[in-house]
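A single protein chain has been omitted; all remaining protein chains appear in their positions.
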Amino acid sequence: MSEQAEFQLEMTVRDYECDMQGIVNNGVYQNYLEHARHEFLKEIGIDFVDYTQRGINLVVIRAELDYKLPLSGGDRFKVTVKLEQESRARFAFHQQIIRLSDDRLSLKAKIVGTAMNDRGRPSIPAELDKIMSEMG
Amino acid sequence: MSEQAEFQLEMTVRDYECDMQGIVNNGVYQNYLEHARHEFLKEIGIDFVDYTQRGINLVVIRAELDYKLPLSGGDRFKVTVKLEQESRARFAFHQQIIRLSDDRLSLKAKIVGTAMNDRGRPSIPAELDKIMSEMG
Amino acid sequence: MSEQAEFQLEMTVRDYECDMQGIVNNGVYQNYLEHARHEFLKEIGIDFVDYTQRGINLVVIRAELDYKLPLSGGDRFKVTVKLEQESRARFAFHQQIIRLSDDRLSLKAKIVGTAMNDRGRPSIPAELDKIMSEMG
Partner (left out) sequence: MSEQAEFQLEMTVRDYECDMQGIVNNGVYQNYLEHARHEFLKEIGIDFVDYTQRGINLVVIRAELDYKLPLSGGDRFKVTVKLEQESRARFAFHQQIIRLSDDRLSLKAKIVGTAMNDRGRPSIPAELDKIMSEMG
């Protein structure tokens, strides 16, 4: 995959994202991953808000998450995104969450998504097609 | 697996759990799954709150989620839980989210967890060991 | 105010709603209050989802919350709703969160809302007008 498709975003754990164990609740990591994907998509010309308003729904169809190391309140981390086309209508996002203090892997994920119009039919954004063909 | 290990919990989608697409945000399903697992665990004698206070952390180490059908505000659904022992220290929860209005599958998941003490060592609750041996 | 306008909903604290202090995070109570208001509105014929789709936005313009007693994981509680008209276009919801185990008040709130159409103009649902006139 070409280097252009790599993306990373730095974030900080907010205290309200931690649960009674004092660590980030397992569902919150999906929020981090989604936010990084959307920022990545925006950079390649796909604005989630705009697409939603135009009736094109970018949706997740499968998520695989490996939890390696829990993050705690105040931890700085980066979320990476690499895009890979799985089929005409399926895109895989390979993502990592890495704690910045010691560069250790906190979570590894593969998120598979597609795009559908309001009638539930696949509707792949031209921008995605374009970047995919450029990536060869 | 024995029937005793099956559990189900009925819930309703709350409007704030829906995102701008008008459907439940993908991270929220993990909340539903976790709540059902904790209620299941409570029923077999494992109280997450109590365990946390005693320094035994039940944690998720891998999650696989297949999103089949999005839920919307007000939808009634049930979350099922089936428990399977994967190894001495790893437990798999097979879970489904089923929309009650038409009995259709909304999400299928396998959540793998373990238990660790405060020093990061595996620490399996005796209640889990017991139910596992009873289940044969 | 007439008794018909009173409403209550029972709920249970989910463990993921608790933060590192082991108690429900302060922002989560607003979720509880909103969910109870929406269920109340549905009962009097105002469906938040349906209104949103028709371009009528029910919005909060002021919230006052008094935190009296924190809830913890597993706590059962009820949320009450009483509706009062403040002006032609402003409605006040008087709400309480009461812990069921000992009937103690956990939170008291006044939430003021209005309804606006897509052009940002006040647009009060006929159902609200009707119940208000019936309440005298």
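By written order: A, B and C. Residues from 1 in each chain.
We adopt the following convention: a contact is a pair of C-beta atoms (placed from the backbone, for glycine too) under 8 Å apart; a residue touches a chain by one contact, two chains touch by 3 or more.
This is a predicted model, so every value here is computed, not measured.
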item: Residue touching the undisplayed chain, where the options are A:Asp15, A:Glu43 or A:Asp129; value: A:Asp15
item: Full-complex contact with the absent chain, from A:Asn31, A:Asn57 or A:Thr114; value: A:Asn31
item: Residues of subunit C in contact with the chain not shown; value: 20-21, 25-28, 30-31, 34, 49, 52, 57, 59-67, 70
item: Hidden partner interface residues of subunit B, rising order; value: 15-16, 18-22, 25, 27, 73
item: Residues of subunit A (touch criterion as defined above) contacting the omitted chain; value: 14-16, 18, 22, 31, 34-35, 38, 42, 47-49, 52-53, 72-74
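Just so we're on the same page, only the chains that are shown with their structure count from here on.
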item: Interface composition of copies subunit A and subunit C: same or different, split at half; value: same
item: Separation of subunit B from subunit C, taking each centre as the mean of its C-alpha atoms, in whole Å; value: 29
item: Subunit A and subunit C, separation of their C-alpha mean positions in angstrom; value: 33
item: Per-residue overlap in subunit C, given as positions that touch at least 2 other chains; value: 15-16, 18, 22, 73
